[in-house]
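Every protein chain but one is kept in place in this view of the complex.
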Amino acid sequence: MRLIYFLGDRFLQLIIVVFTVSTLTFLLLRLTPGDPAYILLHANDMPVSETAIDALREDLGLTAPLWVQYGQWLMNVFTWQWGDSYVSNEPVITELLSRFPATVELAAAGLLVMLAVTVGLGVLTAVFSNGWIDRTGRVLAIIGAAVPSFWLALLMIYFFSVKQGWFPTMGRGEWEHLVLPSLTLGLGIGAVYARVLRKNMLEMFNQNFVKASMARGLSKSHILMFQVFKHASMPIVTMLGTNFAFMLGGSIIVETIFNWPGLGSYIIEAINARDYPVIQGYVIFASILFVSIHILVDLIFFIIDPRLRT
Amino acid sequence: MSLLELVQVTKEFPFRPRKHLWWKKAGRFQAVKQVSLQLNQGECLGVVGESGSGKSTLAKLIMNLVPVTKGDILLNGCSIRQMKDLEVFKRMQLVLQDSHSALHPKMSVREIIQEPLLNFFPGENIKREATCLQLMEMAGIDKNLLDRRPYQLSGGQKQRVCIARALAVKPDVIIFDESIASIDQEAQQSILNRLKYIQAQENVAYLFITHDIETLKEFCQRVAVMYEGEIIDIFEEWKISQLTHPYSRLLLETSEETEIKIAQES
Amino acid sequence: NDSVSEEKNGSNEKAATNDERFTVAFTWSPANLDPHGRESWEVMRAGIAETLVRLDENLEPSPWLAKDWEQEDENTWIFELQENVTFHNGKKMNAENVKASLERSLDINQKTVDLLQLETIEVVDDNTLKMVTKEPNAALIPHLADPSTIIADVSTMKDDTTSPSLTGAFQVKEFHQDESLIVERFDEYWGKQALLSEIEIRFISEGETRLMALQSGEVHAATDIPIDNLPVLENDDDIEVLTTPSLRTHMMLYNLKSPFFKDLSHRKAVNASIPKEDIVQSVMMGKGTAANSPFADVLPFGEVAEEETQSIEEIMKKSDWNKNESGLWEKEGETVELTMLTFPQRPELTVMGEIIQNELLDQGISVHLRQVENIDEALSSEKWDIAMYSMLTTHTGDPQYFQNIFYHSSSSSNVSSYESEDMDRMIEEINRTTDVDKRNELAVRMQEQLNEDLPQSFIVYPDTVFAARSEVKEFTPHPIEYYYIHPLIDLE
Amino acid sequence: MFHRKISELKGSSLWLGALGILFILLTGLFAPWIAPHDPLAVDTSNRLSSPGLTYPFGTDHLGRCVLSRIIYGIRVTVISAFCILLITAAISIPIALISGYIRGNTDHIIMRMIDGMLAIPDFVLTIAIVGMLGPSFINMIIAIVMVRWADYVRFIRSLVIKERQEDYILYARMTGNSHIRILSRYILPQILSRVLVFAALDLGRIVLLIAGLSFLGVGVQPPTPEWGVMLQDATGYFQVAPHVMIFPGMVVVMFVLACQLISDRFNEPVMKEG
Partner (left out) sequence: MFHLHPLLQVDQLEISHYKDGEFQPLVRDVSFQIQAGEMVALTGPSGCGKSLTAQAIVGLLGKRLDVTGGKIMYQQQNVVPFNDRQWKRLRRHEIALLIQDSLNGLNPIRTIKKQMAETICQKRKWNRKDILLRLHTFLHEVGFSDPAHILRTYPFELSGGMRQRVLLAMMLSLEPKVIIADEPTTSLDIINREKVLSLIKKLQYDYSLTVLLISHDQKSVRKYADRILEMRIEGVTS
């Protein structure tokens, strides 16, 4: 019963988010300089003539007044017709969906790495707080936060693919292809969250129930894993959720460097080409993903913390 | 008219069915069942009852910390549901059972006790430090604990800080929920004496939730016995004849038995 | 099943051919394979398509699907088509489907209309086609080498643009958008059979990734290698670096509307201080040539006499500027402060910008550099004095189209706001002139005019840089970017 | 035997962190005296030269001294990173406190706004901001704040929700505190240390975001020495001249490390570990 109510409520919110986001994107895109017709024709640094631009603009429906375009756009959003890409003339929705599996694959692997690093490193550093493991963990976290992912990616390709030949440098295929991109995605952020998790866990030690558990003879690691961890991971769950949603939306840098045929590399092309229908469709797609992930996060909260249920 | 009046107050909590699935609609069970009570100005009403009989829940209901399911609570004839919560808190104070989690871990004793002074009596800046010390003395807290933080205090000391904090507000009603349980007998006695004194001076009413029959006998004008969410007995004297419910009789008998046994031993 | 085994048998018969798959990394990834749409370049680049006319090594038009052609009068051209040409779907090519193909392109692509300026196309007989232009279009022949005029079997392209039927030596096997295009040998090719049975084109946009894919051996060859990494490749014995002049020109635009650059002498002063040779050596690592005109030296009309330059001191002094104590030029109490625009898509331009900025500061002119996301937009809407820019000036080996668009006073793409009656006249003249020598002469004259008026400073003609593993044979770069893949490529 | 526990409490890392930051700031302040070369001096004959005596950290793709650029970069990078952090905190902490504390409809509305905000990809957002406001240092800060704040709100809010359930918050209300005072005096100090840990680590990411934006042409303009931009520029040469990337990278790591050391010890005295 309560679940149905909860989901119904969230669905309503989803619609509101999609509406605002689509409006916002529409405005942002139209107010930003850049003429898609010009950009489309200017590819390869070819000179272009005015007549060609005008013809294309007419073709793309960019000559209509802004509010007409907006009305049209809104209509389309909610009838699930997100228009055709300017570049490929294919329906945006099929284009997005065709790239989505690749991104999901990468995001899932990235999340796995992220989780492993966050939980593994976070718990380890908390258990051995102030020891050498902790210090290494801190250095890793800082490197993770401060080293740009493009650099990490290039280094890994260089050492593991070019020098050692262990993994392919790019592209999508068997599991080997996933290793380097998912490491790039997960390591840095995972290390940062590991730090936050450690802090949370150690603060939990102030709680009386930890002392009571110690007095019952439970080992410190047991307490950390089963009592403190769940508590401390709650803020992390939100962040992991946000990040997972980001990754599901495509990680632009990682996807371009590894030539991963997912949403990220697609959208950056679309942005460069001012492919309005694609950008708009993507933003709506992303917002739906986002809200869905956060509904999931809320559900997880709901399960973790019984106090929130009443 | 009585100061505080409870009219058929009922509180329901969701009840977990046997094989509970958390998204299923939970069953309900009544933690407080149609309780009616009156508390007069300057009176001390004791509440005893079995563990889990709804005493703490009742206290929270009175303070409007949890919403009542049915019934109404009137303070000076005015429903507390219509009042702003700060107004309620100005008139009534509650000292919770669990003193450990009732204190902010990063605030010192001084800050904790001065907090209500600062909020409710913002004008009296100069007197604050003095009032604070006075309150501490009243609750029997050593002066050199002033700058300690809660985790540096013993159980009894924490409870006394909670009491001092409640006294600071100078309310009309104070509800003590098991608030002197971890304090040693001597100190208990001195605190009770102080409370009596304050009661006489300022006409405060107390709602005293405790398990200690001795205290009840000595300190309270009236005693209510709670059992499974209901008030089964309200009496003024501790006599078997006055008690109607078997549980209250049992309660009295047990306590007397203990006393007899101790008397025999010594 | 049957068809698979047949295919195998087929390739077994030709023992001379190579069964290996050649993999090459390209930069751009096509959204579809419509030969007449905006992706025609990519289609052409994949070696699956052909046009009527081809540009040879000297960038002069030579026959391809058209065996021969002649001009009947000012506006009319007769083309004789190649016989025995089959489309990938097995259909024979004839004048009828060539006409249909061209008409489709004219229909959906405004660029084709601009390039060809056709009035009508008529089928004379099965192998003969007559084209009539609206106005005299001297560049019609080279323009027919433009990829947008690819000859395709129109009937196969009604709704599916992923496997068009074309005439090239290779045909589409698989197309994975954003990932790869796999083409296989077309056995009924009218010309010389391709040596390789299969070529896989990977689309890798990131330069660094392309390079490392090549280093690790995942691809046999890669185009557009980031120049700065060349030393790494040159040390690698397995990899060969290949270069060829491109038809691109990196230049610096002056805003002729800006108060400072209205004055020709100021343009000359700034032009004089550009260290072109230095840029070629340092930024381009020697992979390029210093430029002095919009058109590369490889073109028949590319060589232009060098103007002798005066020193910046002389020029500035002449127009009453004086150096102040901080070493900057000053006139009536005001120093020169210029705004230079660059854009991130071609990072080497920003580097050049920074070098020029530094040099100008040494010479007493201070420049603020600003990177803008979209350079073309900024050029038309913002205040600027100079801007770094790059143009493919002769993509069909002919100057006419570029001149019309970039220098004609009525063109909207005339970004420097250059207006010169002489220039306009010459442009109109070249549009009419069909004689090759005369055209070249005119083009040179126009460039001389440009060097006098200096609406831009031309900095460098960059080389196209490729790299291939040593087992690759005959993968030679061509100045024209879309002739990369041809039947003769082989693997050892 | 009791030295065992006591020794853990030594706050030496705090001093190390403070010294680090001080060192960095002083170096930035006295950049003109410390830097061995002009950070803008282009020397094309000396491109990508390895570290040596004249150029301790080598030179970049334009032959500029990497060390000098790093030193001058402190002025730009550190200041902007701190600015961004402050503004982000100033925006996100109140919002998160309110939304996590009040819950109900206010929370719903704020959270939906944030979802919407986060759902728009950074690239679209930044390009739009640049497009509308024009590129400048200030607008770069605005753009990054716009990209980051929602993330902070989400994180802080979840901390607030957890804190709000404690008994002492109930008491705080009972002793007459206004909601605002409860937020500022009871909840904020409890969550601050965790926010600080997060923020200190985030400094690294902010430096990298500046780089990303500069790549897009917003904010810091090319010749200006800035760490992020240096990192970004250096990617093209990582095989030929790794030092161009390593040194700025190390400086960023050091900077984050110093901040981290300080933030780690920020609330230690009242922290009791088991």
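Chains: A, B, C and D, in written order; residue numbering restarts at 1 for each.
The rule is simple: a residue touches a chain if its C-beta (ideal position, glycine included) is under 8 Å from a C-beta of that chain, and two chains touch if they have at least 3 such contacts.
In this text, all values refer to a predicted model and were calculated from it rather than measured experimentally.
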Of the candidates A:V104, A:M214 or A:L296, the residue in contact with the absent chain is A:M214
Those residues of chain A that touch the unshown chain are 207-209, 211-220, 222, 226-227, 230-231, 304-307
Chain B positions in touch with the non-displayed chain are 13, 16, 18, 20, 48-57, 97-101, 142, 151-158, 160, 177-178, 181-188, 211-214, 250-251, 254-255, 258-259, 261-262, 265-266
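Here is the rule we go by: only the chains that are shown with their structure count from here on.
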A correct list of chains touching both chain A and chain C reads D
With centres defined as the mean of Cα atoms, the chain at greatest distance from chain C is chain B
Contact-count maximum falls on chain pair A-D
Centroid check, CA-based, most central chain -> A
The distance between the C-alpha centres of chain A and chain B, rounded to whole Å, is 51
Taking each chain's mean CA coordinate, chain A and chain D are separated, in whole Å, by 20
Touching two or more other chains in chain A are residues 33-34, 154, 158, 206
Touching at least 2 other chains, the residues of chain D are 127, 131, 235, 238-239, 272
Checked against the stated definition, the touching pairs are A-B, A-C, A-D, B-D, C-D
Counting only contacts in the complex, chain D reaches chain B at residues 166-168, 170-178, 181, 186, 189-190, 270, 272
Contacts from chain A onto chain C in the complex sit at residues 33-35, 38-52, 55-56, 85, 87-90, 98-99, 154, 157-158, 161-162, 165, 168-172, 256-259, 261, 265-266, 269, 272
The chain C residues in contact with chain A across the complex are 28-29, 31-32, 37-38, 41, 110-111, 113-114, 161, 176-179, 202-206, 208-209, 212-213, 215-218, 248, 345, 373-374, 376-378, 381, 390-393, 395, 401-402, 404-406, 411-413, 481
